[in-house]
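What follows is a single structure, written as structure tokens, with notes after it.
For this depiction, one protein chain was excluded, whereas all remaining protein chains were kept in their positions.
Should a chain be cited, it is by its letter among A, B and C, assigned in written order, with residues numbered from 1 in that chain.
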Amino acid sequence: MNHAAGRFQASGGTPAEAPAAGNESDDSNIRFSTDPRDYKWVADNVPCQEACPAKTNIPAYIRMIAEQRYDDSYEVNELANVLPGVLGRICSRPCEDACRHAWPGNGEPVDICHLKRAAADLRAPGADPTPQPFPATGKRVAVIGAGPAGIAAAHDLAIFGHEVTVIEREEKPGGMLFYGIPEFRLPRDELAAEIGRALGPGVTLQCGTAIGTGDGETPLAALLADYDAVLIATGTMRAMRLPLPDHETEGESEDIIRVLPDNEYGLDFLVELHRGADKIVGKRVAVIGGGFTAMDCARIARRMGATDVVNHIRTTEEFIPVTREEIAQAKEEGVKIRGMRSPVGIVTDDNGRMTGLRFKRNRLGEWRAGGRRQAIPIEGSEFVEDCDTVLVCIGQETEHDFRPDVEIGLDRWSNAEIDDNGMTSREGLFACGDYVLGATTVIDAIGHARRIATGLDKWLMGKERRRPVVRIKPHDRSDRERAFDFIPRVEMPMLSMDSRLEELAPEAELGFEAAEAAEEAKRCYLCYLNYEINVDDCIYCRMCIDVAPKHCIKLIEGVEVTDAGGYGELIETEDWSKVRAIWIDNAECIRCGACADVCPTNCISISRKELIWETDSEGFA
Amino acid sequence: MSVTDIQVTICGSAGDGTIAAGDILKNTMASIGFKAIAFDLFPAEIRGFGKCVSRTRISSEPVYTLKPEADVLISLDDTHALAHIREAREFGVVIHEECPIAPAAEGSQVAEYIEPGHLPYQLPMRNMSEQTTNSPRSRNMVALGFLAGLLDMPRDAFHATIARKFRGKAKEVSTQNVAAFDAGFDAALAVFKLDDVRFRAPAEGAETGAAVMTTGNEAVVRGCLDAGIDSFFGYPITPASSILEMLAKDMPKRGGRVLQTEDEISAVGATVGAGYTGSRAATSTSGPGLALMTEMIGLGVMAEIPCVLLVSQRGGPSTGMPTKTEQSDLNLAVYGGSGDAQRLVVAPTNVYECYELAGYAFELAETFQTPVIVLLDLYLSNRHESVALPDDPPFALTAGKGLSEHDPDESYQRFAAAADSISPRAMPGEAGGIHTITGLEHGAEGRPSDSADTHAEMNRKRHDKLRGALAYRDLAVTERHGDAGKVDVGVLAWGSTYGETLEAMKQARAEGIRCAAMKVKMLSPLPTAAIEAFMDDCGAVLVPELNHEGQFANLVMSQTGRPVARLSYTTGEPMRPGDILREIRHLAEGRGPRVVAQGPNAAE
Amino acid sequence: MNRTRYVLIGNGAAGNRAAELLRERDPDGVITIVSRGTLLQYRRDRLNDLFDGRTDWRDYLVNAPDFYTEKGIRVRRQSTVVKVDADAGSVVFANGEAIGFDKLLVATGGERYLPDDLLDFADQCHFFDSYEEAMTLRRALPDGGRVLILGGDMAAIGLARKLREHGHGVALVPHERSFRPHLVDEAAQGPYLAALEKMGIEVLAPGPIDGIEAADSGSGAKRVRFAGGGEATADIVLPAYGSVPAVDFMHGTGVEIERGILVGATQRSAKENVWAAGNACQLEPTEKGIHIYNRDLVLQMGEVAARDMIGDPLELFEPGYAQELALDADGGLQSIFFD
Partner (left out) sequence: MADTAAQPIYLEDRIRKIEESGRLKHRSKALPTWCPGCGYYAMTEGVTLAVERLNIAPKDTVIVSGIGCASRFPFFMNAYGFHTLHGRTLPVATGVKIANDRLTVLVVGGDGDGFAIGGGHIPHAARRNIDITYLLFDNGIYGLTKGQTSPTSVVGFETKTTPYENRDVPLNPLMMLLSYGASWVGQAYAGHPHFLADMITDAIAHKGFSYLHIMSPCVTFDKTTNTYQNLGMKVRPMPDDHDPSDRMAAMALASEIDRPAEGLLYREDRPTLSDNLDAIIREAGGTPPPHRQPAAAE
């Protein structure tokens, strides 16, 4: 592999070359590995990065915060997830669920998300990363949709040296970021700034341009003709219809939610609100559903003056796909969550005005994917809850109306079907983000988009020009103290409740002060540090075991090697004649460094193992 | 009377050939079928002009001990002989030099001290030696010849012995000694024989030639060699040094290795190491050395290692009396060391048994996987007896359970439990038997353990396995002599004292006392059953021994719970049969047991 | 303290008696009897009994060994005195050893007198002066064997009587020294010789001896040839000419010697630290030096000497002169030497 290029790219802004603490000053002994065992090591040992759809190098950026290197920290983020400031607020944080610190016995997860924001908040004004693009390729790529996926893809394609045009239907870029997420969660100026930076040089943005065959619309076929490649990133902008047994008879057009006043789909409600429409809600608002949209709707309703806002969910709190903070904050703001119920119909009075909702009680059923549970209606358990406004937020789906002229293959969920590079059944037509995945999260969309961008580039150029690689660098200390492990998770400072509910705009979360950020950053185990015993130098004295904080250093006779080429279980033994090695179980290791400090033969080495993107404008052999 | 029973004491200074003369005398007598027993006394500090005394008892009947008095006393050096002049009995012969080198100062001559009851024979030995050999060095031969002539001993037998003794030396050495001998012999023919010291030809059919005069230490050495000893480690100490010296000479001839170590601790340590490695190994020492060795003996017991300790007791405690005999190390041999460290202790009572027990010691050690102490005393080590050692030794060259006796399907356990409490023993170099042994208490596999059960069980194992030694092959651990059945007095004795015991018993029986004696050859474990059976037959039991505390009596009483009469004293000399006889009489008169712990003279 | 050292040369009656008395009077003195022989003092005068079967020498001892032990009297036997230095007070033995004395008693008795003409033939003869000689003679004399006595002193005549009792033949060759210690002139010998014949002793003709030799090989018998022709054979030839004082070793010591050591009334010699008693001494004044000391007299002498040695002399005693040899009514010999 072309190391020069790897280093070049590395010096393009990965923390590898970012100005760093002493132990990083010498770069001569950095290695790059594509050994599957190293990929597997990272996957196994850096659970946050593994969990992050965009593979953000979380330990690196958190460590930099601890070192008050906010610009570097922001840059590390940007490289992976393009919109750190945004994600630092509204990310669904799969990383935190995976965080080692959250593992049994280790306490609460590190506040990875908010540290991301801290990097954005605390960095020097205007200190934007300046990625150096590849030489121009002369290829033109059209990206449909300026949502998270579109922005991320466009950003990457531009860096690959292509000429990119982003076509957005709405007036403003951002997609769900702008039209879905309420301002109190994502200040619009912050959003605009990040999008502006992301869609930097080499990207043309055309807003207010709809794709379609109608008047003033641009047919997709035409785009396919004009551009070397077209990438659909339109996401899932259609609300899912609420199935109501009482109203099954009505067809699509007579969806009671759409026809009956005071009933509305939350998605539409939010989009219209952010387009600038005047929206009002009654005193009593019933929100159906427990996703982010549902939470947003409920909290907006509170801010619009509703006094009695209830989230009706089919199962219970613990099974709904929003962060704990989200629920907590909603509750603080007076939002009620009522579980184990499914709406069966709308209750109306004589003159047809809605007065309430009829529900059936549920009981918990089978587990479903993503840690959800099935809800099984209980016959004859119906009951009614009165309400003035109903907002339905049970999910979103893709819409395909914009391309009557171009047929592509869809999957059983009617999402676009694509190959490894991201190309649909139509030559040159690619798709990414929710348009392919179905309704997911922002970070999912971004992560997917960047992968597809790589694939698209490969299709265009005929060879792979970016790939993940494991960067290994000696590290002479743990950067941590055992005491850090006992720091409690730092609470996010919040806007006071009354000023929160006064208007829609003010951001509820105030963000970390530098000190708070630093304190929280200390909590990170820095899982990218690899503690290894050099078996050649080991005298099996077990001094390391003696000081180990937990059963993290083991006498082993072997290790399972998985099909993936990585390591499975360490096979422990108490039989001296079978002790092949004393080995640090990185799954257990909390990177406290105590072992390295006491080893009499200094046979415990520390190295940073990071998954980074290696690029090569010439492409890899 | 037709019995010959003559005791000759030759007294001289180192260099006078005292011991040599004694050797020739006793060997000659043995060669013509007499029973002989002899005990030489060497100077504590060899060379210098230390005193040498050679005592030989020649008898046509079996004898078990020296007589307290000599029939003939020969002085080769009056200054040393003076002290022994009273040793000659009344009307006994005293042969002494007539012509000292220089006019002797008053009081320096035996002549002046010869008791009225003695029959003095002045003899110009020096002149005669110089006349016949041009050197005064053969005075001893002159004296010996005179003795032989005076007693009408067969001249030719002496010639043969002299020739044998000087075999390997220059021819004239032998001929000159013979000449000197003849000069003395002829001189004796010229003197009128007062016909008092009687010498009679040996009884008809006394087999000649088979018996050789042998010391206890020599017999021990022969036993070791015949048992195929591989390695020997020793440190010089009187009276055991000669064992080391003789083995140092003879073992290499058979491929054996001998090492003189830096001290007794090292000696026994190496012995244990070699024993552990499968070598037939032994060391030799005396009481003070044994005291140093007890710690290692404990290890041998604990780790179940075969090794042999040849111990010759001397006067104690501490440095005590290096050149005097005593039986005061019994406690040390049987009990010495820390913990419950039972080991095998065997004690020969005569020279043949020195051979027998030294040889069997190796078998016992290997069979029972334990240290074996062969307990002699100076008197037994140094005394000569005419014994016939077997041409075909009775000893097995290998013994004990080896690795082969362990079930190969099972993982090897050095200390595995067994019906006889003896585990198969693997030795370094053997595949499949790798193990580690330790002085720490350990489990069956040898790994240290301080669990209560393990300790109790292993202690039991280490003790139980030794019971087998009481019935090992054809090795008799006790022997009874004298009257059968019920007796008035039984004498229970061990070690060299048993000789005096038999003499005393003979006399007692001659006096009509029903009397029996039992020798105990194994002191640990003690053959209690046999001893109790003996005690059942005895009206009273006497235990004579050469120590102050009555150590054997204590041992017997503690293990049988029965009372015994003690005769224990320490004079540094062998016990006097007369003292034992006196106690036998005392007990025979039905007077109760008494403790006699003073010297013989004070005893009446 | 200073213990007086008494050395008594001679293991006979005088010496032993003196020793006994010295011990009684001087418990601390160091008393040493010196003897050439091997045995303790024994009764030479009783050796005739050998022929009655009393052959064990122990039967002739005057005292058992422990007598000396108890009395603390040392008896140095097989010790031949070769020199005495009276002034230095030392006695030197043949083996070169010297012992010192404060007071010396010479009681060596007499030694066998052998005429010059017999000196060459001594080894063919037997003697009867010591137990050893007596036993040798007895062993050599076969049953009924014949003994030829040359000269014939009283001891030999006593033996002859005993031999006759046991059926031995006895012959005697008279000599001027016959009947010693009695002094009997040859001329006066007739009746006494007759008495001998009466005793069954064959009396041969006197005359000088020419030679003595083995009679014939094997038998051990001896033949005596007489200068005057003629010869006689016997199993035993026993010269018996009496004795003379054994005092040669005393010459040059300063004592006066005529025959014996001349002593005064207290048995003291010319040297004030030297005494003599018994046959070794010669009492003064002598009439021709004739002296016949029987056992009683010898014991007295020893006692007198001892008393004087310890400084407590007895008043002069009258040496009872023994009577001459005599004949009884029926012609039998009468002598103080017959017990």
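Keep in mind that, in the parts below, a contact is a pair of C-beta atoms (placed from the backbone, for glycine too) under 8 Å apart; a residue touches a chain by one contact, two chains touch by 3 or more.
Bear in mind the structure is a predicted one, so any value in this text is a computation, not a measurement.
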item	value
Among shown chains, those touching the left-out chain	A, B
Which residue of B:Val212, B:Ile437 or B:Met557 touches the chain not shown here	B:Ile437
Given A:Ser253, A:Asn351 or A:Ser577, the one touching the chain that is not displayed	A:Ser577
Full-complex contact with the absent chain, from A:Glu171, A:Glu491, A:Asp537 or A:Glu618	A:Asp537
Residue numbers in chain A that touch the chain omitted from display	28-31, 33, 35, 37-38, 472-474, 532-546, 555-559, 561, 567, 574-581, 583, 598, 600-601, 605, 607
Touching residues on chain B - with respect to the absent chain	230-231, 233, 249, 252-259, 261-263, 265-279, 281, 295-296, 299, 303, 427-440, 447-448
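The rule we apply is simple: only the chains that are shown with their structure count from here on.
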item	value
Centre-of-Cα separation between chain C and chain A, whole angstrom	152
Where chain B and chain C are represented by their mean Cα positions, the distance between them in whole Å	55
Multi-chain contact residues (two or more partners), chain A	none
Sequence positions of chain C contacting 2 or more other chains	none
In the complex, chain C residues that touch chain B	38-40, 57-58, 65-69, 73-79, 92-100, 132, 135-136
Residues of chain B that touch chain C when the two form their complex	90-91, 97-100, 102-104, 106, 108-109, 111-112, 114-117, 119-122, 192, 194
